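A protein chain is absent from this complex, but the other protein chains hold their places.
Presenting chain A:
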Amino acid sequence: MEQLLQLLVAGLALGARYALVTLGFVVIFRATGVINFAQGSLVLLGAYLTYQFAGPWQWPFLLAAITSVIACGACGPVIERLLLRRMVGRPAFAVIMVTLGLLIVIEQAVPTMWGQDPKNMGDPWGIDTVQAGAVTVAVRDLWTLGLTALAIAGVFGFFRYSRYGLAMRATALDQEAAQAQGISVRRVVALSWTIAGAAAALAGITVASGEAGVSPSISQIALAAFPAAILGGLDSPYGAIAGGLVIGVSQTLTAGYQPDHAAWLGDNFHVIMPYVVMIAILLVRPYGLFGTREVERA
């Protein structure tokens, strides 16, 4: 029982990190129809910038983290402006290859600048744990859950109540009709990339905090978050959160129980678990958990 609770908390925290990355996939997909694989590169950048600010430059950790989130939020629209806007109207395949290419470039550039060895990001909670009864929880997981909940509530509140949030939802439904209302699709797209960039940076910071450390391999979280986006429904922000949590929990439970109960599956089965879950859910619900069945009068 204690083990289950412990795994659930860790799984939700992992799922929250996925959810942040997934939210970025979904927000950009809704605005532009592009699946942005470069998301992983902003995860990486977010963690390394925080390390740079808090480590070598000795800034307070909170300031370093916030600055890094803002910087990555600003990077998003720059990438869109320099690369993706030139690809408007090109085949989806070509656009996806551009984002993949960008991911590979940044994945190589980061270790060139900062080296291959893992860094300590300088977060104040480090490897601390807290005891609740017999359950041991990593402090970094609690921070991850809190910060993610805050960020996601902020984004959803923005969608629901703000003028530009409404514009983003309208644009996702019918771009030309949105334009006809005087909504600037360009601004909506830029805003989507900002949100995705900032969310990716926060994901990177939460992944790299604690004992994990900052290393080039953390961009791989985007690979596991991609099936989360698909199984949640690529056009649904709610699906992004649900998909992220489902993947995170199932992956952690697999890592916790599978070696004892199904050892024949091998040592690293949890690594492919996101894809197993994705395939299983897509077989039952082809548009994902929350994907669009179009709203139409019967």
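We take it that a contact is a pair of C-beta atoms (placed from the backbone, for glycine too) under 8 Å apart; a residue touches a chain by one contact, two chains touch by 3 or more; residues count from 1.
FYI, contacts and distances are computed from a predicted model.
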Task: Consult the UniProt record of the chain that does not appear here and report its protein name from "ABC-type sugar transport system ATPase subunit", "ABC transporter ATP-binding protein", "Hydrolase" or "LemA family protein".
output: "ABC transporter ATP-binding protein"
Query: Of A:Gln3, A:Gln108, A:Gln181 or A:Asn268, which residue touches the hidden chain?
result: A:Gln181
Chain A residues that touch the omitted chain in the full complex: 163, 166-167, 169-170, 173-174, 176-184, 294-297
